[in-house]
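Here you go, one structure.
Note that this complex is displayed minus one protein chain, with the remaining chains in position.
This part shows chain A:
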């Protein structure tokens, strides 16, 4: 019994040490209504980095969304234009939409960017990792909050 508890306690540490190949522990968060009011990192993100992340193909946002990114020739039209996101939603609401949009709309096609459970057949190189890190989520939230019109 005691031994099992000890191993269980050590497991998160081991996983962190083992690095990217092993499961990453997500930071805990508390949902309030349709928002996630607290920063995942405890600090504010960087809006400039957030914009750069959104237009990067690997972040996948502009596969589906368009937005105020005139330099980007290829933007998607599967999802709302991101212009004005900061007027429509609070930072907390934007954060929850990024972390786990399926909590708000179970059938949404928008991926959950900060979730590792409840997914089927994730490819080996992505398994156990969220699509974006907590820092990246905060940077994107900080940028989206500036999109007012």
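Before moving on, here are some points about what is shown:
Keep in mind that, in the parts below, a contact is a pair of C-beta atoms (placed from the backbone, for glycine too) under 8 Å apart; a residue touches a chain by one contact, two chains touch by 3 or more; residues count from 1.
Everything that follows uses one rule, which is that contacts and distances are computed from a predicted model.
From the set "SoxAX cytochrome complex subunit A", "Amidohydrolase-related domain-containing protein", "Potassium-transporting ATPase ATP-binding subunit" or "NADH-quinone oxidoreductase subunit E", the protein name that UniProt assigns to the chain left out of the figure is "SoxAX cytochrome complex subunit A". Check A:60, A:83 or A:133 against the missing chain and you find that the one touching it is A:60.
Touching residues on chain A toward the chain that is not drawn are 57, 60, 62-64, 73-78, 102, 107, 109, 111-112, 119-124, 126, 129, 131.
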